[in-house]
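Missing here is one protein chain; the remaining ones are kept as they sit in the complex.
Up next, subunit A:
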Amino acid sequence: MVALNAGITQELKIDLATSSIRELNAELHAPTARRYEVHNPRGAEAIAVGLRDEIDVEIHGPAGYYCAGMNMHADIVVHGNVGTGVAENMMSGSVRVRGDASQSAGATAHGGLLVIEGSASMRCGISMKGVDIVVGGNVGPMSAFMAQAGRLVVCGDAGEGLGDSIYEARLYVRGSVASLGSDCVEKQMRDEHVAELTELLAAAGMDHDVSQFRRFGSARRLYHFAAHNSAAY
């Protein structure tokens, strides 16, 4: 690790060609600097996971599985693609991916903002529990599966089975939807939805006409107990 600004250690540069992931994460868990640059990630797994402090982390290159998982408070930017489960179970803070994301981006995340400037693969936002996810490109099949809370904004197209078994998450899609999953339906865009979508696009730094988006959510037929079905349980 090399202090860019020796003495003050406001910034630290960590080269994964010479430091291990464990060394990186140990430093990030007890930060001695306010801002970090990570170089040569080369698709390594578990980069910058479990952060709990208000620090900035910039990762220069492609990251592997579970990058920025369980994030709290930190603002993390990946200048490259990310593997499976980016920002999984994030609680707060932000994660921005300047490239594409693999499967299960933002899985089970409770809060914070995940921005994917490129496209996300299958199961984006699976079981999301309060996170906001904004995807600049497309999302793959089975996205927002069992999504419980939070907002997913897709500026491109959505793949097959969007929002299958969805609970109360709100989905906004600008392009086409290949098909909707069970119990997911298109819903009216009311003023409050236009307002929250405008806010989310601004937070993500994306410039689109909100009138081009459609909203999707739960028909609430699947997760409410129906008395006439009681014999089936």
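Just a few scattered comments:
Operating definition for what follows: contacts are C-beta pairs under 8 Å (C-beta built on N, C-alpha and C of every residue); 3 or more make two chains touch, one makes a residue touch a chain; residues count from 1.
One rule holds for everything that comes next: contacts and distances are computed from a predicted model.
Of "Iron ABC transporter", "Dehydrogenase", "Cytochrome c oxidase cbb3-type subunit 2" or "Glutamine amidotransferase type-2 domain-containing protein", only "Glutamine amidotransferase type-2 domain-containing protein" is the UniProt protein name of the chain excluded from the display. Only one of A:121, A:143 or A:218 touches the absent chain when the whole complex is considered: A:121. Of A:28, A:44, A:128 or A:153, it is A:44 that touches the chain left out of the display. Screening A:84, A:108, A:127 or A:218 against the full complex identifies A:84 as the residue touching the chain left out.
The chain not shown here touches subunit A at positions 42-45, 62, 64-65, 81, 83-84, 100, 102-103, 121-122, 140-142, 159.
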